[in-house]
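The structure's right below; bear with me while I get my questions together.
Our next item is chain A:
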Amino acid sequence: MADPYLPLAIVLSSALPGALIFFLDEEFHRLRTALNLFGAIFKLILVGWMIWGVFHGHVYLSHLELLPGLELILSADALSVLFVTLSTVLWLVTTIYAIGYLEHSPNRSRFFGFFSLCVSATVGIALSGNLLTFIVFYEILTLATYPLVAHRGTPEADRGARIYLAYTMTGGVVLLTGAVWLQTLIGPLNFTQGGLLSTAPESLHPQFIWIFFLLLAGLGVKAALVPLHGWLPQAMVAPAPVSALLHAVAVVKAGAFGIVRLVYDLYGVEFAYGLGLLDVLGAFAAATILYGSLKALSQDSLKKRLAYSTVSQVSYIALGASILGPIATIGGLVHLVHQGLMKITLFFCAGNYAETLGIHQVSEMNGVGRRLPWTTLALTVGALGMIGVPPVAGFVTKWYLGLGAADAGAYWAILLLIASSLLNAAYFLPILYRAWFRPPPPSWPEEHRFPTRLETDPALLWPPLITAVLSLGAGLFAAAPFSPLEWVRLIAAREYGP
Partner candidate 1 sequence: MLDPLALAVAWPLLGALSITLLPRWAAHLGILAAVGATLSALGVAFAVMDSGSLTSELGGWKIPLGIGLRADGLAAAFLAMVNLVALGVSIHASVYFADSKARHHFWPLWFLLWTALNALWLARDLFNLYVTLELMGLSAAALGALSGTRESISANLRYLLLGLAGSMTYLLGVALLYVAYGSLDLVQVARSLAPGPSSAAACALMIGGLSLKAALFPLHFWLPPAHASAPAPVSAALSALVVKAAIYLVLRLWLDLFAGIANASAAMLLGLLGGSAVLWGSWQALRAERLKLLAAYSTVAQIGYLAMFLPLIAAAADERGRASLLVAWVLLALTHGLAKASFFLATGLVQKTTGHDRIAELGGAAQSLPAATFALGLAGAALIGLPPSGTFFAKWILIQAAIASGQWWWVPVIMLGTLLALGYVFRLLARAFTREPTPPHFVTSARAELSALLLAVLAMLGVGLAARPIANLLGV
Partner candidate 2 sequence: MNPEILITQMLYGCIGLALFLLGIGSFILHEGLWRRLIALNVVGSGVFHVLVAVAYRGLEQTPDPIPHALVLTGIVVAVSATALALAFGRHLEDQNDHA
């Protein structure tokens, strides 16, 4: 017996508080915070319930048939549970961070309203049971993030938001076209383990190749695949919690998640391999990984360096999907979670430096480890994880990707991983060196004292510490039940069969 309400309730648990928040007067600070936290915690409880249910074999399915062939489906399979859990946990943390970060800035009702809608859309993407529903939430996500990127209202914010919108919406239209084309050929596109296309007549295969490129282009914009990544560094103008959300939880991750759905649940990884599509995906992923790392090297702005690092790191997910075989799949999927945890930590830390000391450039970071030791510790965990130093989560990813590549005979991917890790080290280690071992300057660019014994506002300090601990935990306890790795193993086992 399928439970028709839970997936819908999970989406609405942030959408409804979000809608209410818009109507709140600016000075209703407590009510807004209460609504935010209520939504975030309530969603977490619902997701916990769903994990328990999915583990025990319950089926969750909300659906609304609009017209024959047009059906909105929200359902929970193992993959969606993975992404839902990630975004729900990180949303709670980011909400706390954002409340601290935006304490005294204007237009908070508008900000938190869209913030909640953004997470609702992400959760909707995670729970989408077919491509139509996926696109619906994918576009809502674009719509809800635009105001967040433009939030500051400066000319740079305006420009960044426009570029963001132009990229993502063009991608959306291309994605829509590809989806409709595919649906015209083979009917409703419900996400199915093993894919839908392997039984289709062979005469359609050339069209499937074209459609794959359309869909990949549409998803690749959000996943920041080179050459479609141009919006991401521009969108850095957004406030730090938004950057954290865009990079770790919502937008970029939605694109990567879409690519995973495309390869595994629409085309089927073996069918896509048969058409030679995985090689193309792998080539794009490889180019993106190298390009992002190389660009990150030359950025002095901390947030831009992190942005290019995202461009590079998210493509590990696509790389995992492009290598045939369960081990590489595990490496790619688990990075969905690991990259989220590590990258959000890094963005929280970057926000703390900016908010507490006015530091925006890497070159200004000399000796920050003494002024903000805990923040810098979290930054160190995140950065080492990105490089792939054990026991942080990033190591697990790279280990499985490497093993998977060896297993599939894709030795170029191993070389790629080594090169990328060296580059990661080259752009992260100097930051750590400056922060810990260089003497601090006589004064910080714009120091802000908070009325607390801690090094900065507690709402800013706890989130990076929590996510840093989670990144460590995901690596240390990778073999524990319910760890991201174990969950992903389950997904891979289902995709490739026993």
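FYI, a residue touches a chain if its C-beta (ideal position, glycine included) is under 8 Å from a C-beta of that chain, and two chains touch if they have at least 3 such contacts; residues count from 1.
Candidates were picked such that all candidates are chains of the complex that A comes from, given by their letters.
Everything numeric in this text was worked out from a predicted model, so none of it was measured.
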item: Direct contact with chain A in this complex, candidates 1 or 2; value: 1
item: Residues on chain A engaged by candidate 1 in the complex (per definition of touch); value: 22-27, 64-70, 72, 106-107, 109-110, 132, 135-137, 139-140, 143, 146-147, 150-154, 157-158, 161-162, 165, 169-170, 173-174, 176-177, 180-181, 183-184
